[in-house]
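Here is the structure we will look at.
Only one protein chain is missing from this complex, and each of the others stays in its spot.
Going in written order, the chains are labelled A and B, and every chain counts its residues from 1.
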Amino acid sequence: MQVKAKELALLLNGQVEGDPEVEVSNPSKIEEGRPGTITFLGNLKYESHLYSTNASIVLVNKDFVPKEAIQATLIRVEDVYSAIALLLEKFQPSNTAPPEIASNAFVDESAKVGEGVSVGSFAVVEAEAEIGNHSRIYPQVYIGKNVTIGSHVTLYPGVRIMDQCVIGDHCILHANVVIGSDGFGFAPQEDGRYKKIAQIGNVVLEDHVEVGANTCIDRATMGSTIIRSGVKLDNLIQIAHNAEVGANTVIAAQTGIAGSTKIGSSCMIGGQVGFVGHITIADGTRIQAQTGVASSIKEPGQAWFGTPAIKWKDYIKSYGVFKRLSQLDKELNQLTKKVSRLTKMDENQNNKE
Amino acid sequence: MQVKAKELALLLNGQVEGDPEVEVSNPSKIEEGRPGTITFLGNLKYESHLYSTNASIVLVNKDFVPKEAIQATLIRVEDVYSAIALLLEKFQPSNTAPPEIASNAFVDESAKVGEGVSVGSFAVVEAEAEIGNHSRIYPQVYIGKNVTIGSHVTLYPGVRIMDQCVIGDHCILHANVVIGSDGFGFAPQEDGRYKKIAQIGNVVLEDHVEVGANTCIDRATMGSTIIRSGVKLDNLIQIAHNAEVGANTVIAAQTGIAGSTKIGSSCMIGGQVGFVGHITIADGTRIQAQTGVASSIKEPGQAWFGTPAIKWKDYIKSYGVFKRLSQLDKELNQLTKKVSRLTKMDENQNNKE
Partner (left out) sequence: MQVKAKELALLLNGQVEGDPEVEVSNPSKIEEGRPGTITFLGNLKYESHLYSTNASIVLVNKDFVPKEAIQATLIRVEDVYSAIALLLEKFQPSNTAPPEIASNAFVDESAKVGEGVSVGSFAVVEAEAEIGNHSRIYPQVYIGKNVTIGSHVTLYPGVRIMDQCVIGDHCILHANVVIGSDGFGFAPQEDGRYKKIAQIGNVVLEDHVEVGANTCIDRATMGSTIIRSGVKLDNLIQIAHNAEVGANTVIAAQTGIAGSTKIGSSCMIGGQVGFVGHITIADGTRIQAQTGVASSIKEPGQAWFGTPAIKWKDYIKSYGVFKRLSQLDKELNQLTKKVSRLTKMDENQNNKE
């Protein structure tokens, strides 16, 4: 596909600065840009590459002011990241295979499969499961009994949806995701052993949820573990039984949410964060990577850091002192000595008087 | 299934307080309780819901003293969690499908499969593997060569048991668990490359072990990585080669145990904890979430926190000061100034005398 700068500007609602006729066929990274490709400058950390890139076109923000001469044609847009999203969609390889149920898949005869659905080789669709229209089930997926899958859903290879779970419309689940494994619930016995507590609830993913590879979401003990509309989960995340994640919250890789904790909407959670169970997190909360959240957060829109989590600013300040703590310790020791000398002098003084 | 309060009280060995004839057909969460459901009050954080719930029956502990009037019928039991475990089992959907070996599974002719075993679609059972009676192998499971699976075992979809590993009776392995992947062992070479060290040991799970979704347990270099009887592992846990986890220890999600470390019995390990290799942890140890354990713990039954781990109480105390460390730093600076002023005065004083 060859596209001209002026055509792209039209698509992206941007202004061309340079040659409107220059053609590109592929996107590229700014530091690897070759002639015939289009790239972008979003994060200003990469600005230096703008002046040396060989890419033919670079997308920049509307108000970007270059510090040096630029060889490439610029397209100025309202928001580079939104423009890039549109652009990559345009260059994405399209899937032209007609939808079909592979003859070597197993689909139970009581399952209901919508129109335009594809089911790949060695996938399993158990009894009474339902799959909405135009959903795409890759090979080797497992869909348990009474599972409901919405329309326009993509389940990549090795996804496991256990019995009774519900997946909304337009959800994307990456390879080897597990939805509806048993919650981690055991009753301690007098002899030190643990008795399993049956987990008879399910997991509900609302619409437009994306779940990263190898992420696990456990079924509720009773009721539902709920992932609200528009939530985006990265890879290797753990969400325990009866947890809830609010709408449009994004969570980075390897974060864990313990049982019955409720995360608000529009939160931004870093990677490797841990939440203890049975707490509530306010809307719009931002949590720094590796933070351990040990109690509820009531004030919305704040940033947190540390284990246990404190306000981000306070952690940064305290950590600044932590770095030179052994110096501070020495100073305190010297001061203690000085003061005891002074005290003695004063006592001498007083004795003299 | 409709059950009366008096029947449940009998089953759970409890006392009815209220209407013994009221009927329920389902369990529910206390904050979502509808008429015709039974719920419970375990964690007192949720006590306020007790006074407003619409559930017909609530399980409470024997000695619970309500602060307000309660609409629901109560059943008082010795231990709410044990009662709930029994109750949920009663309401659990039962699997009535007769066991069968799916025609589209692959079972090597040299494998030995016990009585009442089911093997799902696209599962693979390799040569010389053995599966005990009444075990349930879900679709898409892989059971390697010479693997031994006990009786009454459940392997959920996508579980991988690699060659030579041993799974005890009554074990439950959730979806996409990997047992017996190679340990992470390499010999550094002079040119900076690493040479793989063959991992020729195996993994042994004793009886009544439960392993959460996407958890990995590596095979030993030699001998066995051992998970003792009654251990419960949550999701996304990493257990390295030659590690050992003692009986009835429970470990929360995303914890990692490095090579050759031995965890005692009846320990409680939080989520996202890390253990370095080659250490030993005493029985009954409790480790707070996100802790990094860097050396052996010899005293049994203690609680630990922080990276590297120190006694839980000490960490909490130190962290209390950490939070206002920049304030403390300022105080020290002011004090230093004051003392140097005092010192000068004293010097002046002395000079005068």
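As a working rule, a residue touches a chain if its C-beta (ideal position, glycine included) is under 8 Å from a C-beta of that chain, and two chains touch if they have at least 3 such contacts.
As the structure is a computational prediction, the values presented were derived from the model and not from experiment.
**Q** From the listed residues A:Leu11, A:Ile70 or A:Leu328, report the one that touches the chain absent from this view.
**A** Checking the options A:Leu11, A:Ile70 or A:Leu328, the one contacting the hidden chain is A:Leu328.
**Q** For the chain left off this view, which of B:Glu78, B:Glu331 or B:Glu347 is in contact with it?
**A** B:Glu331
**Q** Touching the hidden chain in the complete assembly: which of B:Leu11, B:Ile70, B:Ile101 or B:Ile197 does that?
**A** B:Ile197
**Q** Given the contact definition stated above, which residue among A:Pro20, A:Pro66 or A:Gly271 touches the chain not shown here?
**A** Selected residue, touching the omitted chain: A:Gly271.
**Q** Just one of A:Leu11, A:Ala282, A:Ala303 or A:Leu342 touches the chain that is missing; which is it?
**A** A:Leu342
**Q** Pick from B:Gly14, B:Gly132, B:Gly150 or B:Gly256: which residue touches the chain that isn't shown?
**A** Of these options, the touching residue for the absent chain is B:Gly256.
**Q** Under the stated touch rule, tell me which residues of chain A contact the chain that is not displayed.
**A** Output for chain A: 27-29, 32, 39, 43, 45, 79, 81-82, 84-85, 88-89, 91-93, 102, 104, 120-122, 138-140, 156-158, 172, 174-176, 208, 210, 212-214, 230, 232, 234-236, 247-248, 250, 252-254, 265-266, 271-272, 289-290, 319, 322-326, 328-329, 332, 335-336, 339, 342-343, 346, 349-350.
**Q** Please give every residue of chain B in contact with the chain that is not shown.
**A** 104, 106, 122, 124, 140, 142, 158, 160, 162-163, 176, 178, 181-182, 184, 186-189, 192-200, 214, 216, 218, 220-223, 236, 238, 240, 242, 254, 256, 258, 272, 274, 276, 278, 290, 292, 307-308, 310, 314, 317-318, 320-322, 325, 328, 331-332, 335, 338-339, 342, 345-346, 349
Just so it is clear, only the chains that are shown with their structure count from here on.
**Q** Could you tell me the distance, in whole angstrom, between the mean C-alpha positions of chain A and chain B?
**A** Whole-Å distance between the two chain centres: 24.
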